[in-house]
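Below is one structure. I have some questions about it.
In this view, the complex is presented without one of its protein chains, the others remaining in place.
Letters A and B name the chains as they come in the text, with residue numbers starting at 1 for each one.
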Amino acid sequence: MAVDKHAVKKIARLARLQISEEKSELLSADLGNILNWIEQLEEVDTTGIEPLASVNEHSLPWREDLVTDGEINDQVLKNAPETAGEFFVVPKVVE
Amino acid sequence: MSALVSGRTGDWEIVIGMEVHAQVVSNAKLFSGSSAVFGASPNHHVSLVDAAMPGMLPVINAECVKQAVITGLGLNAKINKFSVFDRKNYFYADLPQGYQISQFKHPIVGEGEVQIELADGSSHIIGVERLHLEQDAGKSLHDQHPSKSYIDLNRSGVALMEIVSKPEMHSAEQAAAYIKKLRSILRYLGTCDGNMEEGSLRADVNVSVRKPGEPLGTRTETKNLNSVRFIMQTIEYEVQRQIELIEDGGAVTQETRLFDTTTGMTRTMRGKEDAHDYRYFPDPDLLPLNFDDAFIADLKKDMPELPDEIKSRMVTEYGLSSYDANVLTEEKEVAAFYELASAGRDRKITANWMSVELFGALNKAGIDLAQSPVSPEQLGGLVDLISDGSISGKIAKEVFAEMFETGKDAKQVVDEKGLKQVSDEGAIISMIDKVLASNQDKVDEYRSGKDKLFGFFVGQVMKASKGQANPGMVNQILKQKLDT
Partner (left out) sequence: MSDLLKMTATQAVFSLSQKEISSIELTNAYIDAMETTSALNNYVTPTIEIAKQMAENADKAYAAGSAGPLAGLPIGVKDLFCTKDTQTTACSGILKGFTPTYESTVTSQIWQSGGVMLGKLNCDEFAMGSSNETSIFGPAVNPWSAKDGAALSAGGSSGGSASSVAAGSALMSVGTDTGGSIRQPAAFCGVVGLKPTYGRCSRWGIVAFASSLDQAGPFTRTVGDSALIFSAMAGHDSKDSTSASVSVPNFSDVVNSSVEGMRIGIPGEYHMDGMDDEITRIWKQGRSWLEQAGATIVDISLPHTKYALPCYYIIAPAEASSNLARYDGVRYGNRVDAETLDEMYEATRAAGFGEEVQRRILIGTYALSAGYYDAYYLKAQQVRRLIKQDFDSAFNNVDAILTPTTPTAAFELGAKISDPITMYLNDIFTVPANLAGIPGISVPAGLSKQGLPLGLQLLAAPFREDRLFSVASAIETQAQFSLAPARAAGELS
C-alpha cells in the first residue's frame, strides 16, 4: 500500500502532528515500506476467525458506586502548563 | 401519519431522529471514584483518571451498568448480555484522554420503543435504535478571557446514556412529545433526573426533508439542545431552511450545526469542517461487559411502574378520563402525589380537585408541586369532607383557598370558620318553611306552572343557611313541599 503525501497529511492532521512538506515526503516512503511489509498478513487465511482484542479470560470487574476520589484539584492542576484560578487554560476555542 | 409541509414545489415530508444524552443517576463517575454531582468548584470533582494522567486506568461503576439495563427494560428494549467499550478518538480541550470511552459496535441495549400521545388524541410508537453507555466530556468556558478558553473537568467521565431513536418522527410536535415522554420514563425509573437546564438531558436532533415517497434526504445534526422549546424551534427552522435551500436549486450539506438560543436559528459549527474519523476500536484497558439473565431478572423485579402502566390503571381501575390520566402521569411527582391523595377515597373527585384547583393555585402562585402548601393527605382530607356531605363543593373551594393560604387541614378550616354543611333535616325544613311563607306569591306562580322558580327557592334557602345547607337535601325537601 503506497501512502501518498496527501494521505500522510490527512493522518498527521487526525493525530494532531504538525509535519513539514519535506517530512511528509519522507514519511510517505517510510510508512509505505512499513505497510508493505505488514501486508504479508494477507497471506494468512483468517476466514471465520474471531478477532482477539484481549487475552484476558476473566470478565470485566465492576466497582461499587462510591465516591472515593476527587477533591484533589491541587494534584490535578499541579503539572499544567497554564492555569487560571482552578481552571486549565488553552488558546481560545471558537465553536 | 406524517404531517406534510408545503413548499413552492409541493409538499415535503419531514424526517426526524434524535440522539438523547441522559446523565445516569449515580454517586460516582462511570470509570472513576470521583463524584458525579453537578455544581462543584472547577476541577474539584476530578480524579487522576478523569484528568487522564499518564498510566491511569478506568474501572467501571456497577451502578451505571444497572441504570442502563433498567432504562433498557423501561424502553421495552433488548438487553445485550455482552457489550463492548470502544474508544472514540478525537482531540478537544475538554476531552482529556483524547478519546471518549463509548460503545460502538456492541451497545448494552438494543432496539426498543417509546409510545407518544399527541394533542389530537392520536398515539404513535417511536422506535429506539439502541442505548449505550459513554463518558461525558468536561466543560470549556469561552467567555472568561479574550483569547483563552478555560477548562473545567468536573463533568469529564460522568456516565451518560446515549439513547438513539429511529428516524421515525415527522413533526416538531412529535419530537417534543418523544423527548417529554422519554424524560418522563427516565424520571420514573430514577435513572436520569431529567434536568434539562443543568444539562442532565440534552438532545442532538437530526432533520431531513424529502418529497413523499422519495428516499431519505441529506440530514443535518444540531447539537446539544437542552429544552423542548429549542428542539421544536430547531426543527421548524431547519425544515424551512432545508426546503428553501432545495427549492432554490441548492443542496443540503450533511453537517453539524449549532442552535442560537437568541435568534432561534441554527448555523454551521465552526472548527468541525474536518471530516470526522473517530477510529473506534475496543478499549484495551477494559474487557467486554458481561452479565447473566439472573442479573437482569433481579433488576426487573424492582422495576417501578411506568407512566403508561399507571395511566391505564387510572383509566380502567379509577375510572379517570384518558386526559386526566395523562395530566396526572406526565410527571412522576404528580402521579405520586395523586396516588397518595386519592388512596382510599373518591379517585375521580380527587383527580378533579388536583388538576383544577390545586394546579390552578400552584400556577397562580408560580410554585411547583414539591412546594405545595397543601399536602396529599390534606387534599385527601378535603375530598373526604366533600364525599361525606360535610361541605358542599362551593364551600370546599373556600376551604381550599384557606388551606392553600395557611397550610391548615380542611377539617380545621371548616371547624374554625363554622363552614360545616347543615344536614339536619329539621333545621332545613324550618328554613324552607320560612322561605316559602315569606314568598307565598312565588309559591303560587310556581304551582301554576312556572317551574323555573325552583332555582329561586333553592337560592333563598341557601342564602338563609349562609351556604351551609346540604344542597341535595334542600333540593329534595323543597321539591316535596312545592309539589304536594
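Everything below uses one rule, namely that contacts are C-beta pairs under 8 Å (C-beta built on N, C-alpha and C of every residue); 3 or more make two chains touch, one makes a residue touch a chain.
The model shown is predicted, which means the values in this text are computed figures rather than measured ones.
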| item | value |
| --- | --- |
| Full-complex contact with the absent chain, from B:G98, B:G319 or B:G393 | B:G98 |
| For chain B, residues in touch with the removed chain | 48, 51-60, 87, 89, 91, 93, 96-99, 149, 151, 271, 277, 279-281, 284-287 |
| Positions on chain A where the hidden chain makes contact | 3, 7-8, 11-19, 27, 30-31, 33-35, 37-44, 46, 49-56, 58, 60-61, 63, 72, 75-76, 78-82, 88, 90-93 |
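The working rule: only the chains that are shown with their structure count from here on.
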| item | value |
| --- | --- |
| Contact footprint of chain B on chain A as seen in their complex | 13-14, 16, 53-54, 56, 58-73, 75-77, 84-95 |
| Touching residues (chain side chain B, partner chain A) in the complex | 26-28, 32-35, 41-51, 59-65, 84, 91, 93, 140-142, 144-153, 258, 269-271, 274, 277, 279, 282, 284, 286-290 |
